[in-house]
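With one protein chain removed, the remaining protein chains of the complex are shown where they sit.
First chain written, first letter: the chains are A, B and C, and each begins at residue 1.
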Amino acid sequence: MPGNTFGHTFRVTTAGESHGPGNIVIVDGVPPGLELSVDDLRSDLERRRPGQSKIVTQRKEPDEPEILAGVFDGRTTGTSIAILIRNTDQRSRDYTDIQDKYRPGHADFTFDAKYGFRDYRGGGRSSARETAARVAAGAIAKKLLRERCDIEILGYVKQVGDIVASIEQPEAVTLEQIEATPVRCPDPRAAESMIALIEKVRGEQDSIGGVSELVATNVPAGWGEPVFDKLKADLGKAMFSLPAVLGVEYGAGFEVARMRGTENNDRFAPDEQGSITTTTNRHGGMLGGISSGLPIILRCAIKPTSSLSQEQQTVTRSGEPTTIATKGRHDPCLLPRFAPMGEAMMALVLADHMLRQAAIR
Amino acid sequence: MPGNTFGHTFRVTTAGESHGPGNIVIVDGVPPGLELSVDDLRSDLERRRPGQSKIVTQRKEPDEPEILAGVFDGRTTGTSIAILIRNTDQRSRDYTDIQDKYRPGHADFTFDAKYGFRDYRGGGRSSARETAARVAAGAIAKKLLRERCDIEILGYVKQVGDIVASIEQPEAVTLEQIEATPVRCPDPRAAESMIALIEKVRGEQDSIGGVSELVATNVPAGWGEPVFDKLKADLGKAMFSLPAVLGVEYGAGFEVARMRGTENNDRFAPDEQGSITTTTNRHGGMLGGISSGLPIILRCAIKPTSSLSQEQQTVTRSGEPTTIATKGRHDPCLLPRFAPMGEAMMALVLADHMLRQAAIR
Amino acid sequence: MPGNTFGHTFRVTTAGESHGPGNIVIVDGVPPGLELSVDDLRSDLERRRPGQSKIVTQRKEPDEPEILAGVFDGRTTGTSIAILIRNTDQRSRDYTDIQDKYRPGHADFTFDAKYGFRDYRGGGRSSARETAARVAAGAIAKKLLRERCDIEILGYVKQVGDIVASIEQPEAVTLEQIEATPVRCPDPRAAESMIALIEKVRGEQDSIGGVSELVATNVPAGWGEPVFDKLKADLGKAMFSLPAVLGVEYGAGFEVARMRGTENNDRFAPDEQGSITTTTNRHGGMLGGISSGLPIILRCAIKPTSSLSQEQQTVTRSGEPTTIATKGRHDPCLLPRFAPMGEAMMALVLADHMLRQAAIR
Partner (left out) sequence: MPGNTFGHTFRVTTAGESHGPGNIVIVDGVPPGLELSVDDLRSDLERRRPGQSKIVTQRKEPDEPEILAGVFDGRTTGTSIAILIRNTDQRSRDYTDIQDKYRPGHADFTFDAKYGFRDYRGGGRSSARETAARVAAGAIAKKLLRERCDIEILGYVKQVGDIVASIEQPEAVTLEQIEATPVRCPDPRAAESMIALIEKVRGEQDSIGGVSELVATNVPAGWGEPVFDKLKADLGKAMFSLPAVLGVEYGAGFEVARMRGTENNDRFAPDEQGSITTTTNRHGGMLGGISSGLPIILRCAIKPTSSLSQEQQTVTRSGEPTTIATKGRHDPCLLPRFAPMGEAMMALVLADHMLRQAAIR
């Protein structure tokens, strides 16, 4: 049943497995005339790719995109754009273990329950490899949002294990600050501790979870639909569609559970230009699910990598108890590489709602 | 731009404002032959309606549903079902304040930014009144899930302010335990404290937030789609589409940020019947976004009611500073009435994925 | 499975049976600020309703619409609009025949094959009664198209039996010419013959088919999408979704089968204002499925009414040969009442593509 399409007016459809020929995305709804080349796609693909630093997986995936359709003379034509990213690291391996045993925390068992069989090589369609296609599409959305509305979308690591970054103004964080360290945490002191922690857990053949924070600035007030397609609903779906995300919160998030209305309500006031704004942003940039003009701020809880090189207890496909140690090279912590994926999904949602709003006003 | 439809194969479309003639839902995709009458809709509407207890708003909305189409001889026909719930408490009131001033925490400002004007009476389309239509549709989904798969969906209050209920086995909670107190918390001791706290904040013309927990039992393994339409993604969208929800988490939720892979991974093992299960459920009933057969467990962070009867600072439509005290009768805490709304949305998602899975196997 | 929603950006969802409480439509995607009242809906509903003249069915259905949502202070709010048209002619009747026997040409048999049972009263959901909801929604689309682009959409009877109207300039036909006779044929001489023929077949307890022609003027060049959502594809679906339509053609239509390219190609040339147009319109106003700026012209072949008051041979639900004479009052010819239905569907498609185009330019 179709579940590989996302978005209403800016719409992406993907296909691809981790060890098949490649990953493909068709982006439908991009307005004509946007300058676009593979160079626009490379930067975020590079931030997403394995092997980029010592604290991520050392797999080598060059992730070279090819634009197959929808661009002519360096500009989008308005018709559907197709991008192919071939898989290159398809080394012949022994998949017996992963074929017959269910890796804890992975989708092996649920895929079998759903389909009756599965492409077991490296997780197949359930591998995070498919996010390469999303990141390529997201790069187009980002460029469109930037050119039309000056919108910037940035993601960074807010927390790894017990180490929480101190970030006073999420909307003031820059890409340079984020990219200053391989862990992508703009608080340099926390970043140092996070890197040490990640190296420690890797040494212990273990993994560690964390929290990613994402910020979109310059989103005009008025985007999002009142009921089901609230901006927070579409962003929530976008984030939860990414692997390993177990929680999403906006603005004050779960802290609102402890708050009084008098504490939590953001007060409307005129800004310096006389426009209406709120003096605080506990609401996370959306009221009634519609953007308020304040920065959109969300956080995702990311679980520790399920793949561990140490032995874990599990069962075979027929239910016999056994153990499995996942061979191969895994991220000891998913957080550093999550930023470009989260940014891409945020961009897809915002580009969709930008065009949806354009249709009615 | 259309945003009032939800679901792919079991699909609802709604319309209605808080002070217009009524709220309407069309439910498309209900299989033929399901016994259905207004009695099936009344129970959850009653749990949702204002005025049901002393700790919720005292507005009177009898919420009497009328089935306008799709049912014949007491059974669904397979064609679209329409349900109308007329608004009855449409007393002539003075809306001058709400017309000209932006209520903090509400969607008044963002609706104006989006549409240029708005139905200001009681929030119009942004009012939680529209959830009556969802609850009616959800009752159909619940019945279908129960009859086909013996699935039960229950929501209850997990936290109000600092008071956290102690619930060892979410999947063992019963409707009777939930409905035993007006706060809908199945931990009797916590319930008592929560009620006292809610009465206290009401006395102080204030409001309080909380956390709602929702559990679906007997969901078979294999529901949900691999990439964008993960079950956790569709449930996340469903929950965030409800008013006042600022956070959603599954299973271990935000706690995974602090965990190691060795701590967090649930271990596969045969159950007593020899089927494959996991010995713990930190994953919340979904792996790779597909149901695992374990109970699906999620929590929503609900902000304190934005409407306060005490004066709050704000601005007029033209940006002039002013104050507003929201007249009328409001819930001092949204949690008690949230359970049926959350259950309804969870049921809509599960019914959709039940039918989606039926199409392929 | 959902099949009661139509359109992408201007989207309608309907429910209702011929002898249930009423017919309902939710219109999602109407931009805010359009002046709208029930008066805007009445005119086309009146043209569609039974009993309006002596050559149509004499059933009485006042078709009074009620706007339940989406309009405030006389203007659309931008949120979903709901319209209810209650059924009033629900006289208690003997439905034994129609319950147990399959009416030739009707959907009784196919509904049973699909759903296992059906609402047999007057055809239930398969009755043309459901088009009342479409006509109400179409009236909104028409108004929007007129106000934004000065587009007019008119349908009329081109042929009944062997009588073919002579209409030299379809784009010059006026509503007054169409409404001048109850048969809705703007060629007065042909209209007279058609009326006589319809009365003759009615006297013979028979029915007669025909062709309806529909014209949309002032549609700007550039609407429609290149591949699947070609304007001719969406219009084709719209027309074939109406009961009794067995053929649809544009411009030269089936005549192109006999033509050479040199005969059929319309020549581009500058018009009097220097804009680009074609000197002829055999292409029917669309090239590559995208509007060319020329009038959009299509024709629908409508079969003779299946219900006949004379005995017809058929079978019972269990397959036993029997006969049936459909009691009740039927149109001897569906053509006169088809015009408003066809116009409504054409308007829904054009309004959808108007908004779709607005999103990208």
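Just so we're on the same page, a residue touches a chain if its C-beta (ideal position, glycine included) is under 8 Å from a C-beta of that chain, and two chains touch if they have at least 3 such contacts.
This one's a predicted model, so the numbers in the text were calculated from it and none came from an experiment.
Engineer: Which of A:11, A:158 or A:202 touches the chain that is not shown?
Structural biologist: Of all options in A:11, A:158 or A:202, contact with the hidden chain holds for A:11.
Engineer: Of C:65, C:78 or C:304, which sits in contact with the chain we cannot see?
Structural biologist: Going through C:65, C:78 or C:304 one by one, C:304 is the residue touching the chain not shown.
Engineer: Of C:50, C:78, C:170 or C:236, which sits in contact with the chain we cannot see?
Structural biologist: That would be C:236, which touches the missing chain.
Engineer: For subunit B, which residues reach the chain that was dropped from this view?
Structural biologist: For subunit B, the residues touching the absent chain are 8-9, 29, 31-32, 78-80, 226-227, 355-356, 358-361.
Engineer: Could I get the residues of subunit A that touch the absent chain, sorted low to high?
Structural biologist: Residues of subunit A in contact with the hidden chain: 1-5, 7-11, 13-17, 20-24, 26, 28-29, 32-33, 66-70, 72-73, 75, 77-82, 84, 114-119, 121, 124-125, 355.
Engineer: Go through subunit C and note every residue touching the omitted chain.
Structural biologist: On the side of subunit C, residues 1-6, 8-9, 14, 102, 104-107, 109-111, 113-116, 125-126, 130, 159-162, 201, 206-211, 220-230, 232-241, 243, 245-270, 274-276, 278, 283-284, 286-293, 301-308, 310, 312-315, 319-321, 356-357, 359-361 touch the unshown chain.
Throughout what follows, only the chains that are shown with their structure count from here on.
Engineer: What is the chain whose Cα centre is as far as it gets from that of subunit B?
Structural biologist: It is C whose centre lies farthest from that of subunit B.
Engineer: Centroid from C-alpha atoms only, then distance subunit B to subunit C, rounded to Å. What do you get?
Structural biologist: Centre separation, subunit B to subunit C: 39 Å.
Engineer: Which integer distance in Å separates the CA centroid of subunit A from that of subunit B?
Structural biologist: 26
Engineer: Distance-wise, how many Å sit between the C-alpha centres of subunit A and subunit C, to the nearest whole number?
Structural biologist: 46
Engineer: What residues in subunit B touch two or more of the other chains?
Structural biologist: Counting only residues that touch two or more other chains, subunit B contributes 1-5, 8-9, 14, 114-116, 125.
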